[in-house]
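What you see is the complex with one protein chain gone and the rest in place.
Chains here go by letter, A, B and C, matching the order in which they are written, and residues are numbered from 1 within each.
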Amino acid sequence: GKFGRYGGQYVPEALMPAIEELEDAYERYVLNNEDGFMDEFRQRLRDFGGRPTPTQYAERLSERYDRDVYMKREDLLHGGAHKLNNALGQVLLAKYMGKERIIAETGAGQHGTATAMACAHLDFDCEVYMGERDINRQRPNVFRMKINGAEVNPVTVGRGTLKEAISETMRDWATNVEDTHYVIGSVVGPHPFPAMVRDFQSVISEEAREQMREQAGTLPDSVLACAGGGSNTMGAFAEFVDDDGVDLYAVEAGGSSLSVDEEKGVAPNSASLSTGGEGVLHGARTKLLQDYDGQIMESHSVSSGLDYAGVGPELAYLVDENRATPVNVDDDAALEAFHRLSRMEGVIPALETAHAFAYLENNHEDLGDTVLVNVSGRGDKDLESVIEETEKRGIENAPDMSMFSGGLR
Amino acid sequence: GKFGRYGGQYVPEALMPAIEELEDAYERYVLNNEDGFMDEFRQRLRDFGGRPTPTQYAERLSERYDRDVYMKREDLLHGGAHKLNNALGQVLLAKYMGKERIIAETGAGQHGTATAMACAHLDFDCEVYMGERDINRQRPNVFRMKINGAEVNPVTVGRGTLKEAISETMRDWATNVEDTHYVIGSVVGPHPFPAMVRDFQSVISEEAREQMREQAGTLPDSVLACAGGGSNTMGAFAEFVDDDGVDLYAVEAGGSSLSVDEEKGVAPNSASLSTGGEGVLHGARTKLLQDYDGQIMESHSVSSGLDYAGVGPELAYLVDENRATPVNVDDDAALEAFHRLSRMEGVIPALETAHAFAYLENNHEDLGDTVLVNVSGRGDKDLESVIEETEKRGIENAPDMSMFSGGLR
Amino acid sequence: MSRIPEAFADGPAFIPYLAVGDPDYESSIEYVEALERGGADVIELGLPFSEPIAEGPTIQNAVVRALEGGMTPTRFFEFVEELDVDVPLVCMTYYNLIYRYGGERAERPRAFVEKAAEVGLDGFVVPDLPAEEADPLREACDEFDLDLVFIVAPTTEGQRLERIMEQVSGYVYVQARLGVTGARSDVSTQTDESLGRLSDWDVPKAVGFGIKTGEHAERIVAGGADGIIVGSALVDIVAEGHENGDSAEAVADRLEQKARELSEGAEKGFAQRTPHPERT
Partner (left out) sequence: MSRIPEAFADGPAFIPYLAVGDPDYESSIEYVEALERGGADVIELGLPFSEPIAEGPTIQNAVVRALEGGMTPTRFFEFVEELDVDVPLVCMTYYNLIYRYGGERAERPRAFVEKAAEVGLDGFVVPDLPAEEADPLREACDEFDLDLVFIVAPTTEGQRLERIMEQVSGYVYVQARLGVTGARSDVSTQTDESLGRLSDWDVPKAVGFGIKTGEHAERIVAGGADGIIVGSALVDIVAEGHENGDSAEAVADRLEQKARELSEGAEKGFAQRTPHPERT
């Protein structure tokens, strides 16, 4: 349950038996394919989820950067993001474990919608905790969860974002642990979550590695993925970790600045790999945005899905081992990349994803001849935010959106 | 260029040379794969579009209806609907033909967004005509087109829906015919459009037929697809037309009523196959919603994408030949089906698509042991409409949406 | 029996267009009659169709006004019967109205043509009916001795020209430029090229699309056209009068005046031709 010094199981005693039960189930069903669990999982990923997703050669970006750019198209997965890989895996596992109820937390709403979809598909009751601020930033996703039959529980504590929603979901789990499975949405939380979520997401790099071999005839020199909690990141990295020639870049949200305001307890970024210190949060030891005393900071990003003060422990480990490079880009660069990819490739990325492409724009010369970027999700959920933020910041490469200055209605 | 008595080329003389040029290109590139056009098309559909899309066994619907229900998941195609199959095909063809500019019309915005995406992908200038009323019903799609770099031209004539947008696009084409290709969005318009669009869309039934053989071990007894203009319909039917044992159901929008108001020139439905008369519109002879004199009626459907007074000539022919059965369901039934599929299968369908599932709900006993339903698109674009219409009509199986009564913002 | 050939027999033909019933039945009668007074040699009467795909905004709006005023094919035929003019009349409309006339059991499109002949129309222009689809209408026209006018566009070349030449009668409508109907301040050089391509055709060549002034008319006829077709410039006068609430009489006067300007322009252009063609 450890990745070097990171990981572990820092949770209330009441949850420990459930976590041990989950550990057992993870080993039996996921690692050892007991009762054909993994076969069923892969088949459902195919038929319900739409796997495999393509790895696409990005013609115009390749021309722009004078190197071969490939995009792993997780935006094409059912629900519009890589999140379903994990949500479907965990909900199916809950079914094998005989659980009756699913809870989850969500930031941008992508994990919540993926979990709600998986629960509708597998006929589970589902409750999703979501910060009130995020609910207001991501109304369409809230609505999608509800029409998929999930309850959405607003979390009003603190600033009302992902961090608070995770804490609240842990409280629910501690109360209802006997019949309930908590579907954690990223490679965070107590063991076995970080390993298990990575395993469910590693289908991304498993496919991409094979597709690169077939289509490019080579492995990429660099793999880029945005990193918040890090599930798409670990999914995109996992099968390349042993390929020494492949550089792995975890692109974090630089927000408006990398500096922090200790007084207010606010970090105007979500760059925990780049700037965070070691600590314990939400069940694991990892890198965190925290103040001198160890109080967790409110993070910030223009993208809800990256807006988290922690990061997966395995990523922290890979960074310490110099196997992955943490980098970051700011909000403005991400918005510009959003518009660039939409206009040049006809792929509207999630604002999370846009961070990876912003890094490509600014640093392509250091990334080798062949670059693979993980398109972790599509941007439909972000349209309102993009209108608002593009206008506010005067992003230069955006189309004229004056007709939308009041929003989408 | 004819399907029995239907089809033809009823367009202004100024367009005829372009149409003859297109006919020639269609035969060379599409039918005869000259210069490897079809190979490139199929590869781009795979890498950019995400094909093949799965055919999924719908477990809970199968249980509900006591028969095997399969869903062809075109909602997973890039852009969220089957529309990209055709848009990508035509934009690529325009490239082979040496055209420089793309125009298109759109109703629900799905064809417009697909065309805008294809144009961004293939580096074409793109202008999309859209009725003002549809613009207001489908703001997110308008925004998506703009961020993909397309111009969106509002059409204010008449009621401002698809019919008027098509007329306006034909006018643009007549003006700029020499360097411009008009990407018609459905199996309508003058020959070769109905045949060519069908051929681009027939990948749906080509895949589904093979997938049914593999997964169900049999061909379906019935294939259901919603029908507006009819591109997903023909795409879903095409490869099954020669299979005599497979019944084909074209599910039209019954709107609020099948009757018409000749005085006002309004048909509160879009059921041209079920109730229309033969006539000539937008380049082809087909079945139309028209008054006694031949004036075209304003159609209606809760779903913008079905809201059209005409229908593809080949569908009119298949209906006359008793090879396809035209049926219809009303707005309320479609909304109920929208909620049912979302909640039971975790697939949020487009309101267009929901019509096919509404027919399944009401008539499953007549559809045989194995039913294939084409999920033509996803419902994200319809969330605002669904909130408004569900509330207005008091749809029973909807979740509590009081928090959204002001819409999604 | 079509009277169209006569209209071209005596110098250049001025062929104005109005949408019938714009903005109402009674005014429209006056307007058409004013055109004759202004020198019209043939008049194109637009039967409004709900989807006028070949028209620009001016005529689209006229069509909307006429339809809102209650114009229908039946009323159109009454209108033609009631008109007190002595020049050939050509019905301009879209094929669906021709095709649908007479209800489900009628013989199509013969029923429409028969009725047209009966009320005294001389021919048809159908912008969405290319030569390829025209056989049924051509046959009915032949039966009742009416003319079927075809449009030749700047893009029409080669085999297409021949196909049209085989079908056309009355006159050929030479589309002056690409696009849809509408007045323009320039006249395209495409006109000369088109006329050049048709120089050996027997049928008279009338040029339309964008002619707005007497000067345009003069230039075009000087360039070899046998006639000019003017729609939007006249419809603009109707629209303006309608918006300003002017009396039908005042609008009719303006139409007559504009018609005269155009008709005289055409005559002037004809006079400039070198070598001066013989009048037959």
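Some notes on this structure:
Criterion: a residue touches a chain if its C-beta (ideal position, glycine included) is under 8 Å from a C-beta of that chain, and two chains touch if they have at least 3 such contacts.
In this text, all values refer to a predicted model and were calculated from it rather than measured experimentally.
Considering the complete complex, the chain that is not shown touches A.
For the chain missing from the display, the contacting residue among A:I102, A:V177, A:A250 or A:L341 is A:V177, taking the whole complex into account.
Residue A:S167 is the one among A:Q43, A:S62, A:N153 or A:S167 that touches the chain missing from this view.
Contact between chain A and the absent chain runs through residues 8-18, 20, 157-158, 163, 167, 170-171, 174-178, 265, 277, 279-283, 288, 290, 292-296.
Keep in mind that, in the parts below, only the chains that are shown with their structure count from here on.
Nearest to the common centre of all protein CA atoms is the CA centroid of chain B. Measuring from the averaged C-alpha position of chain A to that of chain C gives a distance of 66 Å. With centres defined as mean CA coordinates, chain B is found 34 Å away from chain A. Inter-chain spacing, taken between the CA centroids of chain B and chain C, is 37 Å.
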